[in-house]
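Below is one structure; the comments refer to it alone.
All protein chains of the complex are present and in place, except for one that has been dropped.
After this line comes subunit A, so read on.
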Amino acid sequence: MHGRPRKAPKPEDLAAFSAKAEKLRILQSQFLSNHHQKIYTREAVELSAKLLEINPECYTAWNYRKLAVQHSLFESNLDPDAVNSIFNDELLVIENALRQNFKSYGAWYHRKWVLNKGHSSIENELRLLDKLQNVDPRNFHAWNYRRFVAALLNRSDEDELNHTQDLIDKNISNYSAWHNRSVLLSSLMKKKVQAFSRKDEVLIREYELVRDAVFTDEDDQSGWFYHLWLLDQTVKSESPLLTSSWPAHGSDITLSGDRYLDLGSSPFNTYHFDSGSLPLILYFNQAVEGVNVSTVTVSSGFNVNMDVIWKPILLNNSKTSHVWVGQLKLPKVELDSLGAYTLEVTLGHSQGIISSGGFHYSHPSHFSFTVHVQPAKKEPVDGFGSEKISWRDENFHIYEPDSLESDLALPLDHLSIKNERELSDSSWQAKIIDEEISNFRELLDCKIGKLTLARLLTARDALVSSDKSIHSEEVLRLYSELMKLDPPHSQFYKDEHSLILFEKVISGRESLLSYCFRYRNLTSSSSSNPICLRLNGLSLSRLGSFEKLLWVQMLDLSHNELRSIEGLEAMQLLSHLNLSKNKLGSFTSLESLRHLKSIKVLDISYNEIGAHSVDTTRYLCSSPLSHSIGSEWDGSEIVTDGVSLVSYWEAFFILKGLKLTQLDITGNAIADEKFTAFLAEVLPALKWLDGVQLN
């Protein structure tokens, strides 16, 4: 019961209620009896009308009336007058029912059903709707019905757009009218109807309209979401683009490992080569499908056919991905002899790469890099990766490039692939956004003003294809102010803040280098000193900008406030990951790990795994629950002594395919003795668990 006050009824009302109830009950049972016996006499049909007038939600009675209509049509011999009167009766019953309950699904559908039969005047319907929408301009049944009627009448989208304009002029806070406007405008722009073919002109008009709404009453949400949509329309590029790759354009990759000599080259570009193939990683600005040998060409100085098998990093049942990985098999002959080989990758020269929105990759792109090989004839030694890793501070030393290395490390500045087309398009976009920025600087005493400005500035920075974010300081300040201004949503602003901070930290050579450390364990015999990106203790609650971090193999994110590592699956080279002391609440929040096949060392100690009854990533993770794993899983696969899968299915599905050698899990509610026994079962390659060597 909505909006009815809670009070004990008076005795005299009680009697009236019970009489009313009795009357309704008799009606309902008579009606059901007629329905079951298929009685469609005038009296029986009128009884159903009476019932629906009191209780329009009685869906079976609407079904009955449809049967009755079919019956009388059959009896009428399709005499036009008789047919008309049959349907007019229905329209009347519906109007009475709607008067009783304007939100009755059954009544509205019955009306559609009648209209679809094609015997009733449609013109009346718009008049009726105008009357009803005057009383309740937000009723979504009426709006749905309006779209239905407009289609029957073949009303143009322009006419309906004007109708939304009228309603907005009448009441600027009619969210339903704004919504319908967005639907109509999307359709008009897509169809490129005359007055809507220039996107920039349409957007400028709409910005002006919605600005009125936002500035009239800044607490009224009607214009908020519309403005954000316009901004999205302004900056969004339709066709997908390659944003970055590994190896990066112009980079020199040195193979390392048991069989290769250390050339003393930059550790940023050293790849531990032990599987016989070199990964190629493509990162697109939109999820795409269709990356394969015919859409991406890899050619090399080896002068051999480079057949690369491309695989997407698929989350859940998606068919498209931002990230595609190709395995490049290097010919054995080349690997055994000293040399440098340049590889060229081109894509976009033929159609086939398509975004999830259905747009083709249409700007040919190209990048190249060089692979250096210096084979060594030596026996395998116990190198990096086979001994215990300690994440203690004293094992990390700030990275100081010597002159040679600083040259070789340069690809850091060329991580993103520039696209000329994008730059030339962006001039009108920049103009619109600059205009909006100056408008919203006038509205800084309220939350929507600050939030919109922060979004506009972020969008403006993204238009400039450089690693420098000019406005990031100001945006960070705005989000900090919003956290104080609007405490119930502070975590939303905190996450936005975190994304901007993260990007700021890893963008630009100076900044990034100050977070790069050499790992050097003094007690170790290994001579390898890999680079670790240490982004610990920054109070990050969210990560982003993964396209700039494809090169990272060792990452420390400990002592932050992460609840999820969504997006980390792009970092395909990761072999060492520290997530200790965050707010990870479940194994399902580690879904990305399932796609990081190189991970060997993982620290998830001191999180909140097992501490919550609600799992916020339960359905974002691949499992039988989301029907994204399951057909191949028969349930009998695991289940060790006394451990049922019901309790640990999350850990099972996340960890099963990993080849972890070292895992730290202590300090989580789930990590009791039973669970660690289960881990040893699921992770047969594990050598170290919580610092203790396993047998």
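Heads up, the rule we're going with is that a residue touches a chain if its C-beta (ideal position, glycine included) is under 8 Å from a C-beta of that chain, and two chains touch if they have at least 3 such contacts; residues count from 1.
Following the convention adopted for this analysis, contacts and distances are computed from a predicted model.
Trainee: Which one, "DNA replication complex GINS protein PSF2", "Geranylgeranyl transferase type-2 subunit beta", "NEDD8-activating enzyme E1 catalytic subunit" or "3-methyl-2-oxobutanoate dehydrogenase (2-methylpropanoyl-transferring)", is the UniProt name for the chain you do not see?
Mentor: The record names the chain that does not appear here as "Geranylgeranyl transferase type-2 subunit beta".
Trainee: Where the complex has a chain not shown, which of A:A287, A:L476, A:C516 or A:I609 is the residue touching it?
Mentor: A:A287
Trainee: Among A:K170, A:H612 or A:K659, choose the residue that contacts the chain missing from this document, as touch is defined above.
Mentor: A:H612
Trainee: Check each of A:Y59, A:W310, A:F359 or A:Y515 against the chain that is not shown and name the one that touches it.
Mentor: A:Y59
Trainee: Would you write out the residues of subunit A that touch the absent chain, in ascending order?
Mentor: Looking at subunit A, the ones touching the missing chain are residues 1-7, 17-18, 20-22, 24-25, 28, 32, 35-36, 55, 57-60, 62-63, 66, 105, 109, 112-113, 138, 140, 143-144, 147, 173, 175-176, 179-180, 182-183, 186, 220-222, 224-226, 228-229, 232, 287, 315-318, 320, 487-489, 491-492, 495, 563-564, 566, 589, 612-614, 616-620, 622-628, 634-636, 644-646, 649.
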